[in-house]
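Below is the structure I would like to discuss, written out as structure tokens.
With one protein chain removed, the remaining protein chains of the complex are shown where they sit.
After this line comes chain A, so read on.
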Amino acid sequence: MPAGTLYRGREGMWSWVAHRVTGVLIFFFLFVHVLDTALVRVSPEAYDDVVATYKTPIVALLEYGLVAAVLFHALNGLRVIAVDFWSKGPRLQKQMLWTVVGIWVVLMAGALYPVLGHAFRELFGS
């Protein structure tokens, strides 16, 4: 079999895959989130009980994952808009993806303490 004939995707394809996966994940969370917020119409206790699970360390980690998905989807979405509407967009799509990844890494580092600090203190004491 000749080597290097299988297309394994480039920046364009993998960013498209990541955009789909993060989009579907965010949409499924949105259903859950509207339902849990709807508990404010049941009673303050019912709402506070469910929100208490959002404050546990495991769910805090999931929240960090949610922030990761939302930030990637938002930044890459802006890149998609630039590719579609900016005359230089298609030519610079690769550079724009690495810019997106760079901003994403910085923002994720910045979100580390605010989103996970609470869980960290709970797990390892204050």
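Rule of thumb we're sticking to: a contact is a pair of C-beta atoms (placed from the backbone, for glycine too) under 8 Å apart; a residue touches a chain by one contact, two chains touch by 3 or more; residues count from 1.
Please note the rule applied: contacts and distances are computed from a predicted model.
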{"item": "Absent chain [UniProt protein name; select from \"Glutamate/aspartate import permease protein GltK\", \"Cytochrome bd-I ubiquinol oxidase subunit 2 apoprotein\", \"ABC transporter substrate-binding protein\" or \"Succinate dehydrogenase hydrophobic membrane anchor subunit\"]", "value": "\"Succinate dehydrogenase hydrophobic membrane anchor subunit\""}
{"item": "Chain A residues touching the omitted chain (full complex)", "value": "20, 23-24, 26-27, 30-31, 34-35, 37-38, 40-41, 43-44, 47-48, 51, 54-55, 60, 63, 67, 70-71, 74, 77-78, 80-81, 84-85, 111, 114-115, 117-118"}
